[in-house]
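Quick one: this structure, given as structure tokens, is what I'll be asking you about.
Yeah, one chain of the complex is gone here, protein chain that is, but the others are all in their spots.
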Amino acid sequence: MKGRLRTNLLRWVWLVSLLLLGIAAQSFGQGCSQCLDNTRATPPAVQAAYRKAIYLLGGTGAALFIAGTLFIRRER
Amino acid sequence: MSPILTPPEIDRRHRAHESDNGSGRRPPTDKLTGGNGEGGDNWNDRPQGRRGPRERLSQVRMGLFFGLFAVLMFFIAIVSAFFVTRASGHFDAYSHYVNEWLPTTIPSILWLNTAVLLLSSASAEMARRSMFREVDVMDEWIGLSRRTSQRAAAWLSVTLGLGGLFLVGQWIAWDQLAAQHVFFRSNPSSHFFFLITIAHAIHLFIGVSALIAALIGLRRSHKLASRQILVDATVWYWHAMGLLWIFLFVLLEYGQ
């Protein structure tokens, strides 16, 4: 009984989370006119370079954060 | 429950008058070589399962590795800026897109430097390994010889020499570029070449200082555990800087 309630609740939490995230996705790709202008004036190669840099910086940071937390799990 | 104590007067007594000369009449004076309760690191303070001579070593290692996380992020930040700048340009008066980036020719001496740094890493590893050779460590811990420390000091000196050589090599590379009128301010790519090599050289300089500190510590420190820690941490740092250099060198050589 209690377990069912739990899974039900969890399902709702997931739904609401997705909804919240969806609200953000609704604005997909819309920026202010300045950003649009600026992006249109940026050659694709530069855009790709920014993308790469974001992945590199964010990816390394996130990977090291995970590594740090996994690292400590080896300790009692 | 009281720990096994090393009486405090032992480390206060003066060593010079008491050396044994190998006659075996006196117990070894270099008592504080390791073991229980050493150096304010009371094993009773520690939870079960953590009461061993390697605890302090593993603490220092962990601290060092977290520090290396920071170093890595420092260079990653610069490298991601490198990618962006390499691609960036501007529109000139005729609406042409110009990219000012002119790849900096990498002086070939950097290949040599890289080889030297690799060698130095090998000798550093020899030093580190020799610090943990069990039989010798036992001897040294009891006070019968200082073979491990001596051997490690020799290898560390080699590393120090090679490390110094690397730094000199880097200096020569910068000089060669200067002779071709390539300076920091010349071009976006040279900004990065100098920024990266100099930032790495500063980190390596810290490594050289650590090597010197370790060499002094090998002579001065009374505790075998401390000597091991000094060598171990220095060498791991050195390896990390070597690895980092290879990554940066590949980037500069092939990534421009």
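Note that the chains take the letters A and B in the order they are written out, and that residue 1 is the start of every chain.
As a convention for this text, a residue touches a chain if its C-beta (ideal position, glycine included) is under 8 Å from a C-beta of that chain, and two chains touch if they have at least 3 such contacts.
Everything below uses one rule, namely that contacts and distances are computed from a predicted model.
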Missing subunit (named according to UniProt) among the choices "Phenylacetate-CoA oxygenase subunit PaaB", "Branched-chain amino acid ABC transporter permease", "Fe-S oxidoreductase" or "Cytochrome c oxidase subunit 1": "Cytochrome c oxidase subunit 1"
Touch partners, limited to displayed chains, of the chain removed from view: A, B
Option touching the unshown chain, where B:74, B:111 or B:171 are the choices: B:74
Contact residue for the chain not shown (choose from B:128, B:146, B:200 or B:223): B:223
Interface residues of chain B (partner: the chain not displayed): 3, 39-42, 44-48, 55, 58-59, 62-63, 66-67, 69-71, 73-78, 80-81, 84-85, 88-90, 99-100, 184-188, 191, 195, 199, 223, 226
Interface with the undisplayed chain - residues on chain A: 17, 20-21, 23-25, 27-32, 34-36, 38-39, 42, 47, 50-51, 53-54, 57-58, 61-62, 64-66, 68-69, 72-73, 75-76
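Assume only the chains that are shown with their structure count from here on.
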Rounded Å distance between chain A and chain B, as computed from the means of their C-alpha atoms: 37
Chain A residues within the chain B interface of the complex: 41, 43, 45-46, 48-50, 52-54, 56-57, 60-61, 64, 67-68, 71, 76
Complex contact set, residues of chain B against chain A: 47, 49-50, 65-66, 69, 72-73, 76-77, 79-81, 83-84, 86-89, 91, 97
